[in-house]
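Pasting a structure here, questions to come.
All protein chains of the complex are present and in place, except for one that has been dropped.
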Amino acid sequence: MSSSVPRRSPLGAVQFAESPSHDGELFERPFLTHVNLRLDPGDTEARSAIHRVLGVQLPLTPNTTTTGDDLTAIWLGPDEWLLLAEHGQSGTLIADLQAALAGHVASVVDISAGQTVIRLSGPSTLDVLARGCALDLHSSVFPPGACAQTLLARAQALLLAVDDTPTIDIIVRRSFTPYVAAWLEDSARDFGLRIPPAAAS
Amino acid sequence: MSQPFRLDHGGRVDRDTPLQFTFDGRPIDAFRGDTVASALLANGVTLVGRSFKYHRPRGIVSAGAEDPNAFVQLGHGARTLPNRLATVTAATPGLKVRHVNAWPTLEYDVMSAFGLVAPFIPAGFYYKTLMWPRRLWPLYEHFLRHAAGLGHAPDAPDPDRYDHVHAHCDVLVVGAGPAGLAAARAAARAGARVILADEQAEAGGSLLSTHERVDGLPAPRWADATTTELAATRGVTVLPNTTAFGLYESNLVLLAERLITDQPDSAGSENGARVWRVLPKQIVLATGAHERPLLFANNDRPGVMLAGAISTYVNRYAVAPGSRAVLFTNNDAAYRTALDLTDAGVPVAAIADVRSDPAGDLSSEVRAQGIAVHAGAVVRHAQGGRRVAAVELCSLDGAPLGAVECDLLGVSGGFAPALHLHAQARGPSEWDPTLAAFVPRGANGIHPAGAVAGQLGLADALRQGTQAGSTAAAAAGCSNGSDLEVPRANESTQAFIQPYWLPPGGLARAKPQFVDLHEDVTLDDLRLSLREGFESIEHVKRYTTLGMGPDQGKLANPLATGVIAELLGRDPASVGTPRHRPAYSPVSLGAIAGRHIGPLADPVRVTPMQDWHEAAGARFENVGQWRRAWYYPQPGESMHEAVARECLAVRHRVGILDYSTLGKIEITGPDAGEFLDRVYTNAWKRLRPGRCRYGLMLGEDGMIFDDGVTARLDDQRYLMFTSTSNAAPVLASLEQWLQTEWPDLRVYLTSVSEHWSNIALAGPRSRDVLAAAGTDIPLDRRDFPFMTFRQGHVAGVQARVFRISFSGELSYEINVPADCARHVWEALVDAGRPFGITPYGTETMHVLRAEKGFIIVGQETDGSVTPDDVGLGRLLSRRKDFLGKRSLSRPDSVRPDRKQLVGLLTDDPNQILPEGGHVVDSPGPRRPLPMRGHVTSSYFSPVLGRSIALAMVTGGRAALGERLYVATLHDNRWLPARSCHPVFYDPEGARQHV
Partner (left out) sequence: MLLIPCPWCGPREDDEFTFGGEADFPRPAEPEALTDEQWADYLFMRDNRRGRHREQWCHTAGCRRWFIVERDTVTNEILGAGTYGGSP
């Protein structure tokens, strides 16, 4: 893809050469690489091959993640993972994975443009989410490294516990993003969260 | 008026902070800490409302949420709150309080004439009488609505904040009285996450109304100290002003928190509400008990109050609710009230006690005060109009014992545990003869404690609460070995009760004895119900409206159980109570809606091109949750004109459509072809990579479920397009088959609907536009023929381009990553300008496909249509099985008279048939007319210069050209038409192949 093509994130961030800066307690983390991976967890050879490419083991415990240098492997189902890479180069990651999985029954699909990450960070994070998420996100049950697919208000969302701040990454499908962002802003209003202009459009 | 009934000292009101509010416009002086009810009583206001049916004068009965009379309207305009209880509403400066059920004024209510004819309108009167003549019902209804007022709704959008919040804890304690506070303290000390909710503004419950001491402190001070300790404990949430109103399966508890502002206005201090959805591991139910009223004639007169409520007003609010009292009881509790009144300087003229030998410490104390105790006596009649003036006593067998003057009558018929939440969740309870009440038994993680569990004494409640809190915490997995520390209080003997349900006979019928004050249900109504055979308490409820008011019959139902049992000569345990249902007390609709209103009511899904469509002036239509561009009117253009322009642009030049909403599923694996063979009616394994095919998916019942094009991306990968609205159901269904029936198939499904945006170019010049936008894909018809796809770049962006067509024209559907879709869209529009490119919306898309006779699933089909019905029988493979195949040979699927897809051409080419219109052979006089079918799609076709329609008509295919008529929907006309082949334009399909 030519680098002159502008990309637009679901929340309106426009990327030419570099990503917009992240400053605030509620903001989008646009243009990350999202890859959906399916394979039989019993295929240990395939998992080893993946490990060699990613540098992390695929998490086999439900609703957990494993994190490497710039990549997080997220459990979505017993034979399904989301690979979330900090860089925006889905092409190389997919090519490497496909090469490593040659001869195995597996599926590697780029879904980077189909969803985005909204980060919520700060002391009122859990209070904001409790307005629309039925899960218990208390650190005793949802510690950093945990993940959960659930409903946030009236949209499906994947939640990742990032750190003890607490920080939660919310992964939402692209077309639902304006709704979820509006809902989060409305919730955040009661707590005076800082929202950078890019995410507020 | 300056609070003539305010006591000189005592109480928890803040005498240094006086305030004023109004009741029906009249100023009422109060102190901070008062409720509206306590302030009204302090000012000698005893008449607060008129009853629901007979408009009898009514006064304050209780000091809590169980009151059947004290419903008032707060504020006015947008922020008004109807049906609030004066007994639980804080008195705030400037608050406007009005009565709800009298006209023109509370004192002179014309409807009270009903009171004079009450004997003539017993239960069931309206149903029996106002049924006839039927045409007069709207008049009756108008009259009844006016008469049965229950406040009025706000007249503008409510500006207050309403919200929902989910919460989790180890132990939820409902009620912050002695048992609840003790339980919360014990659970918190064990390290549990605790939520303590209480409906009042202050925690403490009965502790705030008693002179007893706990741990050496006056009970209210102990309550304050314990609440402070709890609020400061990590992991403990104390929620005042919060009513637990529903307990559901899985022990989900809903709490309604009234959001209190410190800047109250004329609507009071509530500025919204928050509903808490609490999912606790364990529940301590410390909801207390409601004192039961007693039956006697005119037992609804203002001045008749529950004995315990009198104690609360005296001790907690420093208000004397009267100047001379009589008490009527069947247990010890009223004796405590007698002492409280005496202490406050209010003379107690007499106590009528049902029991023949009221022994015990309290009765000795009362007698020592010189109060006359009439043992074995009852009140049979309250004299007075708008206020009790005197009571007539009699013996249990009805012998008159004279009258006693008083303006206050305290009654106590024992205590009924407030087991509502427990019963909502169908928790077990049993009849306790010593209490003459149903008492809940703990089950399923619910631990009743205190008065709700029948422990009426303070020391017992504290002990049981501590135990329950500790047990609940342990059951939730929290135990840190800390010793149980039970708060100390004086031991008291449990009051013994002599059940008393029915008054002695021989009373004049004209003097009603109310079982349910809110609903004006009398003892005679219950008798009538039983006489007419409605003996089950559920039938009694429905026949008489017993317990159907906004007070949910909190006082009435426990009384009715005993009354019905005695009338039927049965055990109260077998009579039971009416089923308890949420909500325990009224919850505003705003609280139930929360923030799911306006733009947040439901997700609105948009494509990456949404801003562009808006800037281009598009009108939108909702397709499920999607917002799709419908058509793009130019200034001054009607919808008809805009759609005609868009249609002709596609037919003659080129159009561009945002088709991103289509569902897209990647199907990967060695068995992907086999999987498609099973779910689609046609064959897939031999489709070559790079080619596309139209597929039809059926339910197992043989009916069309979805359709769309699937392309083979490479040897082991396919991409399936689904219809927009079926994207999620199709994926769910495919996953179900794979996971539950065909786990042996090595296939993975991944939704890529949101990753790939889909831009359709359609029209004879679309190849030129694509070339002009810049692509490395060879576009020559031999290199890139119809029903194939190519990968490459379009306008510098990685793309999958499909040569498929939903318009019948040369067409390319260009899939690009959604991040770049806006760029590609704009590049195509720019490149297409010299070719007259025209953006078109869903309406034009529908017209174009109808001209070609292409079906839309859900428009031509309705779940009862087979492939053959719509002329797609050629897509049914004979050589393999597929979902639904067996159903296609069921007798019903091969009926000769099934509806079939045909075209309809009206005699008048400008006549557009109504979609959904019934199709008949002839509009003859016979009724009902035999129906031949219905119109499924109908448009004006600009390229044909006339209207076209698709219809499902029985036996239609064999009779093409027949004369048919279509009914108009609204004006009863019949539109003549002839049936035809459903492809109106380019029937040989040449245009899409160019």
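Order of writing sets the labels: A and B. Residues in every chain begin at 1.
One rule holds in what follows: a residue touches a chain if its C-beta (ideal position, glycine included) is under 8 Å from a C-beta of that chain, and two chains touch if they have at least 3 such contacts.
Please read all numbers here as calculations on a predicted model, not as lab measurements.
When the full complex is taken into account, the listed residue touching the unshown chain is B:Leu252, out of B:Leu150, B:Ala201, B:Ala225 or B:Leu252. Looking at A:Thr67, A:Gln149 or A:Thr167, the residue that reaches the missing chain in the full complex is A:Gln149.
Against the chain not shown here, chain B presents residues 248-250, 252, 279, 700-701, 732, 735-736, 739-741, 743, 881, 885-887, 889-891. Touching residues on chain A toward the chain that is not drawn are 41, 62-63, 76-80, 134-135, 148-151, 156.
In this section, only the chains that are shown with their structure count from here on.
In this assembly, the C-alpha centroid of chain A lies 33 Å from the C-alpha centroid of chain B. Interface residues of chain B facing chain A in the complex, by the touch rule stated above, are 163-168, 193, 277, 279, 595-596, 599-600, 602-608, 626, 666, 668-670, 746, 748, 750-757, 793, 795-798, 817-820, 822-823. Of all residues in chain A, those touching chain B in their complex are 1-2, 4-10, 15, 31, 36, 38, 79, 105-107, 109-115, 127, 130-136, 138, 153-155, 173-176, 178-180, 182-183, 186-187, 190.
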